[in-house]
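Taken from a larger complex, these chains appear in their original positions, while the remainder are omitted.
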Amino acid sequence: MTQFTAVSDITDPIKLADEALAIKAYPHAQGQLGQNKTMVLLFFNPSLRTRLSTQKAGINLGMSVISMNAAQGWQLEFEDRIIMNTDKAEHIREAAAVVSQYADIIGIRTFPSLTDKEKDYSDFILKRFIEFASVPVISLESAIRHPLQSLADLVTIKEQTAKARPKVVLSWAPHPRALPQAVSNSFIEWMQAADMDLVITHPEGYELEGSFVKDTPVIYDQSKAFEGADFIYTKNWSSYQQYGQILNQDANWTITPEKMALTNNGKFMHCLPVRRNVVVADGVLDGPNSLVIEQANNRTFAAQAVIARMLRHQ
Amino acid sequence: MTQFTAVSDITDPIKLADEALAIKAYPHAQGQLGQNKTMVLLFFNPSLRTRLSTQKAGINLGMSVISMNAAQGWQLEFEDRIIMNTDKAEHIREAAAVVSQYADIIGIRTFPSLTDKEKDYSDFILKRFIEFASVPVISLESAIRHPLQSLADLVTIKEQTAKARPKVVLSWAPHPRALPQAVSNSFIEWMQAADMDLVITHPEGYELEGSFVKDTPVIYDQSKAFEGADFIYTKNWSSYQQYGQILNQDANWTITPEKMALTNNGKFMHCLPVRRNVVVADGVLDGPNSLVIEQANNRTFAAQAVIARMLRHQ
């Protein structure tokens, strides 16, 4: 595996999730695999969970992990055949090639602008970085996907149910700030690939990009969508069509105990951080069916499964 | 030991200091104790000595240590039953629980506001973090205490004297900025617990909080306080009563060679950083009786003694 950026980079999401669960049982069993290997994590955007869990994953495998905040002071140029006489001090060609000299695996996080839809959806920062890197690259969240989160989510679902095809509902919820679509896009493609019974629910105007949604049912009636659900996966996103806009902050979309009661004793999932009593009511988050902390825990083992595959095939 | 936040978290300060001195003799003797364990250090406020010494302590014990500056970009909500629709992106409940997934021990540093006395003295950031963390927590300085510093100070005093009950003077000194009372509060409670002959001296108006001072003698005449002292521990703090205010910048309170001459060949101590010729004269700091660098050195072994106890009892 030379890159991990989308579910299409692997052929067996269920098997990878199983590998993560096996690692969770014995996290240090492969402590020799990363011996004398270095992973460099580049954060063009802030990170807490992803940073800690990916570092931990590397450490568990015996790697040295170097994290760098690249946000400030590393203005990169992505365009070719350009005269670099403005504020961009380094070209992605050199940047990616150079970091590859110091790393056996590179992780990179970058967020969308939420202003230029076409550019964001070309995922150009991640794509161009990979183009010029000479070592395997892991997306630590890109403009349009968050595959390590989605793998951890799949691991969590697998861990919690014996059903081969549980009903999983991705529900939009309100939020005061404009957020990326990355987590939602990614969740959809992983649930599709794992053949879950996925349903999407959101207010009109919040339709996600068609190539992600495909034939997954979209229901505008949240209560109807929740009926019989085994898992409610909640996430806010800003509008894709009116790109980056907040169209709706309707508190009726907040996940409440009443709504959870419509489900099949459904579990509540969220990637965190979460706005309490905006996205989800205290009663749901603090209730016995909340999986949010276990999702965070599983981030380590999801990352570890991915890194282990990369190390084994180097 | 599930937390190290105050002297009251242990029963045997002298024994803990002795453990630190034993570690100082052979810092790598317990290099297996932290095998496969991770310590996460969260800095809500800047740190140099604490960061380096605590990282070093963890490394000496064979741990992996991950440090994170949480200052920017991690606005936490501490209040319960609140609608999180402002600038706080995550609740302390999730934050503490999530970091606990990636750490065997968490260190956390946080400073007081110096504007809201009641809130600062409730030490709410540290307390709420511990409430929701599922692993042992070490204070790397909180709003009102700095226990790792105080333990290092006790280690330094023990190392320097054969007396069971040396005379130790905590002396206020001037400073151009308003500083917390944390180091002083903490020093007092550790000296009391270790049964040192402690005396406090400061200008009127700088009385520290009563539950820290207890029956320790407070003398407003600095020269009188210094008579016969074995150790002069100097620290500026802003007023507790006129909370956070600078009432006095009187250079007569600066520690000078002349004042040190009043002591029993007393040693000079300060937690650093220190303003030269404001808090203390060059002649004292550069003289043979200055212990400030050794105090900094002992920070490593103090932290290591605390972490070792936590690791042994997990």
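Here the chain labels run A and B in written order, and each chain numbers its own residues starting at 1.
Here is the rule we use: a residue touches a chain if its C-beta (ideal position, glycine included) is under 8 Å from a C-beta of that chain, and two chains touch if they have at least 3 such contacts.
Just so you know, these numbers come straight off a predicted model, no measurement behind them.
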Homomeric assembly size (copies in this file), of which only 2 appear in place: 3
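Operating definition for what follows: only the chains that are shown with their structure count from here on.
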Centre-to-centre distance between chain B and chain A (centres being mean Cα positions), rounded to whole Å: 39
Chain B - residues contacting chain A, complex: 36, 38, 40, 64, 66, 68, 70, 72-74, 77, 80-86, 89-91, 93-95, 97-99, 101-103
Partner chain B, residues of chain A touching it in the complex: 27-28, 31, 46, 48-49, 51-53, 55-56, 59-60, 176, 272-278, 282, 285-286, 292-293, 296-297, 299-300
